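First, the structure itself, so that you have it in front of you.
With one protein chain held back, the other chains of the complex are shown just where they sit.
Per-chain residue numbering starts at 1, and chain names A, B and C are given in the order in which the chains are listed.
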Amino acid sequence: MSNRIPVGVLGATGMVGQNFIRLLSSHPWFEVAYVAASPTSAGKTYAQAVAGRWQMATPIPEAVAKLVVEDAGNVEAAKGRCALVFSAVDLDKKAIAALELAYAAAGFAVVSNNSAHRGTPDVPMIIPEVNPEHLDVIAAQRKARGWTTGCLAVKSNCSIQSYMTPVWALMKAGYRPKRMILTTLQAVSGAGYPGVPSLDMVDNIVPYIGGEEEKSEVEPLKVFGRVENGVIVPDSTITISAHCNRVPVVDGHTACVSLEFDGAKPALEEIVPIWRAFSAVPQELGLPMAPKQPIIYSDEANRPQPRKDRDLDKAMAVVVGRLRTCNVFDIRFVGLHHNTVRGASGGAILTAELMKARGLIG
Amino acid sequence: MSNRIPVGVLGATGMVGQNFIRLLSSHPWFEVAYVAASPTSAGKTYAQAVAGRWQMATPIPEAVAKLVVEDAGNVEAAKGRCALVFSAVDLDKKAIAALELAYAAAGFAVVSNNSAHRGTPDVPMIIPEVNPEHLDVIAAQRKARGWTTGCLAVKSNCSIQSYMTPVWALMKAGYRPKRMILTTLQAVSGAGYPGVPSLDMVDNIVPYIGGEEEKSEVEPLKVFGRVENGVIVPDSTITISAHCNRVPVVDGHTACVSLEFDGAKPALEEIVPIWRAFSAVPQELGLPMAPKQPIIYSDEANRPQPRKDRDLDKAMAVVVGRLRTCNVFDIRFVGLHHNTVRGASGGAILTAELMKARGLIG
Amino acid sequence: MSNRIPVGVLGATGMVGQNFIRLLSSHPWFEVAYVAASPTSAGKTYAQAVAGRWQMATPIPEAVAKLVVEDAGNVEAAKGRCALVFSAVDLDKKAIAALELAYAAAGFAVVSNNSAHRGTPDVPMIIPEVNPEHLDVIAAQRKARGWTTGCLAVKSNCSIQSYMTPVWALMKAGYRPKRMILTTLQAVSGAGYPGVPSLDMVDNIVPYIGGEEEKSEVEPLKVFGRVENGVIVPDSTITISAHCNRVPVVDGHTACVSLEFDGAKPALEEIVPIWRAFSAVPQELGLPMAPKQPIIYSDEANRPQPRKDRDLDKAMAVVVGRLRTCNVFDIRFVGLHHNTVRGASGGAILTAELMKARGLIG
Partner (left out) sequence: MSNRIPVGVLGATGMVGQNFIRLLSSHPWFEVAYVAASPTSAGKTYAQAVAGRWQMATPIPEAVAKLVVEDAGNVEAAKGRCALVFSAVDLDKKAIAALELAYAAAGFAVVSNNSAHRGTPDVPMIIPEVNPEHLDVIAAQRKARGWTTGCLAVKSNCSIQSYMTPVWALMKAGYRPKRMILTTLQAVSGAGYPGVPSLDMVDNIVPYIGGEEEKSEVEPLKVFGRVENGVIVPDSTITISAHCNRVPVVDGHTACVSLEFDGAKPALEEIVPIWRAFSAVPQELGLPMAPKQPIIYSDEANRPQPRKDRDLDKAMAVVVGRLRTCNVFDIRFVGLHHNTVRGASGGAILTAELMKARGLIG
């Protein structure tokens, strides 16, 4: 028998849930022991529940295929079957918020892919290479909420991850961003399945993604914030304006970024070496899901491109290119990441690995 | 017999040339009487020359199909056969520059789709709704160059036309732009045929178009400039930063624009009425190719979209949407235009119509 | 005031309904005077009802935009407002069948885009160039059902129309098909909006369309059948095997056809002239929606192609190419038609025109 930590996936039958199942299938630390979804799926085997809906390019892992799906709303059912749950449930925001708190209160470590608790002050929103120390807030979280083993951490919206790490690397090198104007070209997998109609994506793009621009402008401030008095205090020095577009790409969000610094400005030739040398806590800890090189810079004039670069380093790297001077601000560049791996399930798993390494799980 | 003005198309067999042929097929003022292309095509009928390469969705106009293609390099051959030539030749920039001057020197009015003379100070770069008075420079052009009936005007790069007219409408209303950061999502037809490989456009976008960003940052300054001492003096008060991307769309360039004003700023609710009320010289003159409403504003949250909006008003309107406050600058919006009609052949024909109305042709 | 015949569109807010509205906007005989849809839309103006859902590339016709949408289930409401209704309602098959009968019983001429009555023996399934004389069954239909002015005709499934007219042209020339094996590559518009998910259509095709192969194998037999004793007796001499695929094309169904003749076989060089010379009742009557040339044969090696050929002759022509010998049967060819015009709304309007010309309407 395995001595891996048993984990659960809530919302296991949706696109994000399927990615969790796929990515965890050969994980050295975690083992999917529990799958839960809507009452409609409950009682079926996982294979039955996703029949005709499995969207991954690899088969359903055999060990998970035969698990019986539970009702995600039934917290009791999960007890004793797993220590950690990944949340990808598809409910209204309020219901998700309540459900995730219930799991945490019941003693589970909860790592959520949902946006419901991103604004909750004592819930850390983690990009493991950027703000791992925000996990420190969990002690206060547990104390304030009377939880013992339970806790709750979330990942940020996927669309911001194409540039957060590159910007952070510059911040760590002493160059603070002041203003950013950016445009994203986002993949259809971000909207799940069935998601975006093909009539919108054949010979077309859609210059709008509901709620996405607002998230893109607010979430980075929390990620770049600091832990103070048991809560995360968002950064208040950076202003962001985002234009978010949907394009006919399966996976991989691209961002075109114009960036202005506050005070010291790096010379253009300093920047690529900073990015290439960047390494952070997940790399130092050798976490299983961590990319070896969190930021890969491409020297080719027309890269990064989603289909050709999204899978680099287990689809966990941020791939950057086209660094050049900005006529209006200081610099311009293009960033890319794999939105359903780095930006969703993979990022959540890396966060859980970080939590495990910090003793917060199990 | 027709009393329409006989016109020639140089580079008639390429994509832009084909669009000229298509759009001129039922023009009330102009009649294609002369087609010229590379020496390879010379001597064939037009139908033979484009066999297997005709990319338009309507058949080759019968009257043009049987014209014998001439060598575009042979200026003499065109004499007596047309008064106006549209230039869409595909040569190196220097050769194009020389050839267009040769046609003008030989007495032809030349309206060019090429970039070769966009930087030439006494050559007007016309967006008919924006700077029709730049045609005034042609008197000086003729005098300085010793031309009599000949003259040369060019159209701007297509990619900027998604936002030039909307910005100009605000300028006319008293609101001057100071800084613009914009990202374009450009259609593949802009690169001609064969152009962009499908391996770059299936499940992919390319965040780079050679030379396009530079043109996007320089050309608007000339269009917004003024005629002084026989040349166009570019505007020097506006700074532009452009990110240009290729996306899997057949026709229609989309631009996401963040705009900062210099001095007076319009209230958000003033702007849409300004755009909807905007009308200019082509509308006043009732030019055949002029859209009735040069700027169409869409109230729907997710528009404009290229496939659904590019064909509005003979594909000659600029369609705008998503006007909102910019966190960083003053306003944000999305603009769209049909790149091979409004942005290329259609725009050149409208320019020729304007020249005809001003007595510069025939 | 117009003296056009007032017509109604049932299911006016869906994709097919929108196409009816678009195509009828400048029809010389018919005028949209009545629009009906689901109870959810009832009471709104048409513009309100389709807000955010209008998929056409031209604006909502002004005259229709302000019509108040009625409940399609309320037959009484239509009385006195129109003589003819086009049915594109989206209900379950049984409910559609009943509703269309109710409209016919109430005195309306009904032309349906739905499949509900395609199998009803006394309801003609019309491809106007192929079986116009099937309208003769309407006399018996009226008598048997006790209808006076009311009547019901349907159009066939779109997917078969890429080859029905070409095959029929050969039949008329004396060459009877015996066996056909064909594969279709069908556009996403055939599934309506939202319809096919983009995750199925980016870097993908789907080799299955529910129910389509069965329709493709049965409906041609009825279209090629004969009127006898007040019903349509299907042809029993032809056998068809169809493979139906969904491909990332907006509009335009392509079919690859292998055909075996029964008895006399045409020489390959006879066939294209037969197709090019083919003309039928709609052409003879000069019906407004009729293409001038029902079958356009392309000599180019790689045509027809959906985006480049679907719009020929008001998108009402069938475009054929690649005629060649079949190793296994007798001949092979590729056929294409515009599925939402020729294959749906346009074909239904042409049928209605034929009915009007035959004195069956108004």
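In the analysis below, contacts are C-beta pairs under 8 Å (C-beta built on N, C-alpha and C of every residue); 3 or more make two chains touch, one makes a residue touch a chain.
Note that the structure is a prediction, hence the values are computed from the model and not measured.
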- prompt: Of the residues listed, C:150, C:190, C:248 or C:347, which one is in contact with the missing chain?
  reply: C:248
Query: For the chain left off this view, which of B:31, B:129, B:203 or B:260 is in contact with it?
result: B:203
- line: Checked against the full complex, the residue among B:194, B:263 or B:359 that touches the missing chain is B:194
Task: Just the residue numbers, please: which parts of chain A touch the chain that's not shown?
output: 51-52, 55-59, 202-203, 250, 300-302, 307-312
Message: I need the residue numbers on chain C that touch the omitted chain, in ascending order.
response: 179-181, 183, 185, 200, 202-208, 210, 217, 239-241, 243, 245, 247-250, 254, 256, 258, 301-308, 321-322, 326-329, 332, 334
Field: chain B residues that touch the omitted chain in the full complex
entry: 55, 188-189, 193-203, 248-250, 307
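Here, only the chains that are shown with their structure count from here on.
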Message: So the centre of each chain is just the mean of its C-alpha atoms; given that, what is the distance between chain B and chain C in Å?
response: 39
Statement: In whole angstrom, the CA-centroid distance of chain A from chain B equals 43
Query: So what's the Cα centroid distance for chain A and chain C, whole Å?
result: 48
Query: Taking each residue of chain C in turn, which ones touch at least two of the other chains?
result: 55, 202-203, 250, 307
